[in-house]
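Every protein chain except one is present and positioned as in the full complex.
Note that the chains are named A and B in the order they appear, and that numbering of residues resets to 1 at the start of each chain.
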Amino acid sequence: MDEQQLRIFVSIIQHYFEAETGRPAEVGSPFLCDPAQLPVHDFTGVIGISGNRKGCVYFSSPREILREMLLRAGETDVSDENLADLAGEIANTISGNARREFGHEFLISVPVVVRGTHQSISVPRDVRAYVIPFRWHKVDASLVVSVM
Amino acid sequence: MFGIDLGKYRTIVISIALFLIFDLGVLVLNFFISSEIASDAVNVNLAGRQRMLTQRTAKLTLQLENRAQAGVPQDVELKELIAAFSLFDRTLAAFERGGETASGDGKPIRIAAVDDGVAQAVLADARKLWDPYKARISEVIESGRASPAVASALVTQAERANLPLLKLMNDLTTRVEELAASKATLLRAVQVTGISLATINFLIILFHFIRHLRASDRQLEQARKETDDILRTTQDGLFLLDTQAVIGVQHSAALERVLGTTALAGRSFYDIISPAVTPKTLDTTREYIDLLLRHDVKEKLVASLNPLECVEVQVAQGPGESDSRYLQFGFNRVFENGKVTHLLVTANDITRRVRLERELQASEERAKGQMGLLVEILQVEPAVMNQFLRSAQDGLQHINRQLRDQGSAREVGGETINAIYRIAHRIKGDASALGLSSLATSLHSLEDILNGLRERPALSGEDFLPVTVRVKGLFEEIEAMHLAVSRVAQIRGVVSVEAPRPQHDPGVEALPFVQRWKDFAVRLAGEHDRAVELNYHGIDAETLPDSLREALNSMVNQFIRNSIVHGIEDTDTRRRRGKPEAGRLSVYISARDDGGVDLSFRDDGQGISVSKVRDAAVAAGRLTADEAAAMDSRRIVGLIFEPGLSTRETVDEDGGRGAGLDAVKAMVMQLGGQIRIGSTPGEYCHFRLSLGALPSLAPIDKTEDKAAEEVPA
Partner (left out) sequence: MRRLMIVDDSNIIRSKIARALGEHGLEVVGLSPNGEDAVERCVSARPDVITMDITMPGMDGIECIRRIRSLNPDVRILVVSALADKATAIQALKEGAQGFVCKPFTEESLTEAIGELFSEE
């Protein structure tokens, strides 16, 4: 995964926040993280990557961000179901855009949503993952890219 | 025969032609013989009439004689006699030589001469009798009337000729009847033969063709079964494309598995592949298929242009997961009568092969990389190497912590960049001191990026993306080296790769760490067209604690680099200044009673030029021209320990970034200690460091008074 490809993921998320809420997410400086210590928040949309390279990309956000986004969109039902739906929607957007951007370089799966941290997210072992912090509405979320 | 190739239809065409020829032959013969029989029937009638005419003539002569003797008019009888006579005569002549006579109804009729020996003999006999008879009758006819004498002479003649003539004419009639009967027999024979031949021919056709049809049916059935077997069992996807690139009605069973699609027959090939390929590849495929179908090219010589040599397709394998497979399509032209009518397409799943090839390629590349790495690693003592790798890894982790701790802050401080820069520069210095050139290059490119970031007015987290990517790469490089080192260690454990170093010089000069400094200094000097000599005095640094020894090593490396890049002059200049051609670098390390160490590093180069440092500080935007002018020389010299300041004009791996001394300062801060600088322009530069076990209160940029005085303003 090179710099250009990471940038694409970053810009997809920035664009999503900008388009949905009119307020861009701040991007923090990316760092590396061992698989055991990867940040996982309340709701995580996971996209599988296959092909030449394997692994996953996930966007994990705390409940507060998702709830705030729903409220801003005029949705008053902020049940966990709806929050998970939104997390899935974000992951879907990432997946769809990435598919368009990467064409046939990567094969990108349909996303799945994981709630909380008790459900394991299968990331490749022995690979240092990229963690790109996002901050929106004073709350931190994370984009994690872990590809062999 | 007619330039038409009848092919497999040859036999049937010949048979039918024979049948027609037989039929036609029979028909012609039938026609011919029938007409003969018809004329024979006329002859039979005429011959019968001749028989009758002899009697009539005889009767008329008698009547004529009676009239003549009675003296009554004889005109009627004479007239009838003339008619009978002339009819008989004409008919006889016609029988003999062919000619015209009158038919039963008085119409003229032509008949052919009777071509039969027996009949002609009969006619000849008749002629002999007739001619004298005829002469008598002619006399009477010519005279117009018959006298009783003439009439009785005629009767006498008639009596004499009548019966034989009757008999002869009877014979003729019988003969002619016989001839007609024999022709009818012939006709029957011809018809029977013809029909027999036609029947035999028909039977042959029937037999031959039924046999052939059965055989070819069997062959077809077998061929169909074989084709079915092949299509059912082959592991290749096989199908035909017509000139419109439509898939034929038959294809191998494997094709559906290979393509992951069903109901392929009759569909456009392009529709099937379009989801798996880019629009450009699809276009190229159209062009390629068109080329094969419609252009005079050699199949083998265009195979390399096949755009579907290796097509990657995605196959869903459950929610959130998918896998890619690789398909290969091959195209072969199918000719019919020299024209391309179809393309035979083979589709194969070559995923396994592609994966194996990629693995092989990757492992070859790894092996290649590892080879170079091994050569570099082999030149370094394993213990030193391990130490270096540990400290490099620590350094990278430190960088990563810096990145992480910035978090998602919008404003990112330049301080972080400087901190990262210092660490990277230190690792680079150590790497190049150990001769690990590829690692040094990677670190240099990280410095390039940091340098670029430093020049930006405002930074966001995203700007650090390339840094993170490089750091990841460096982690991987260091890990690869770790792996290589451990492998080398295994080898070394078995056999001694390198002969033990000769220990004929027991002095400190021969200590490995000193040797490395010397090597580094000589190599670096060589790269910069300088000559240097490094001397060491003092303690064996190996006896010091790891962290301290590492720090000292890094610092000495930085000082060596600093001296060679900034201090030591080229040989011409040195000669002019009356200095030895080789620059002298003197290193001295001593242990203090309080557990700390002192490091002294001195070169006999051109010293520090305050004016250059001042200009560099202004150029780097650290100071305004006014501030710089107002600042005293001591503080100016102290700036050489500041990040991002260098008096060197060009930037390469060895210097010009002004980061080396910056890293030294950071290490001194970490260990606790102080730095003192002494320099005389054109003569020397001397760094003295007191490290460890000292209260780290002393300001680091404090320079020794005497040295400062020696720096001209």
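Annotations
Simple rule for what comes next: a contact is a pair of C-beta atoms (placed from the backbone, for glycine too) under 8 Å apart; a residue touches a chain by one contact, two chains touch by 3 or more.
Please read these numbers as outputs of a predicted model, since none were measured by experiment.
Every shown chain touched by the omitted chain in the complete complex is listed here: B. Only one residue in the set B:159, B:287 or B:476 touches the chain that does not appear here, and it is B:287. Within the whole complex, the absent chain has one touching residue among B:107, B:298 or B:576, and that is B:298. In the full complex, the hidden chain is touched by chain B at residues 280, 283-284, 287-288, 290-291, 295-302, 304-305, 307, 333, 335.
Throughout what follows, only the chains that are shown with their structure count from here on.
Distance between chain centres (mean CA atoms), chain A to chain B: 41 Å.
Touching chain A in their complex are the following residues of chain B: 278, 312, 314, 316, 319-324, 358, 400, 403-404, 406-410, 412, 416, 460-469, 471-472, 475. Note for the complex: chain A touches chain B at residues 2-3, 6-7, 10, 26-33, 46-48, 50-52, 103-104, 107-112, 128, 130-135, 140.
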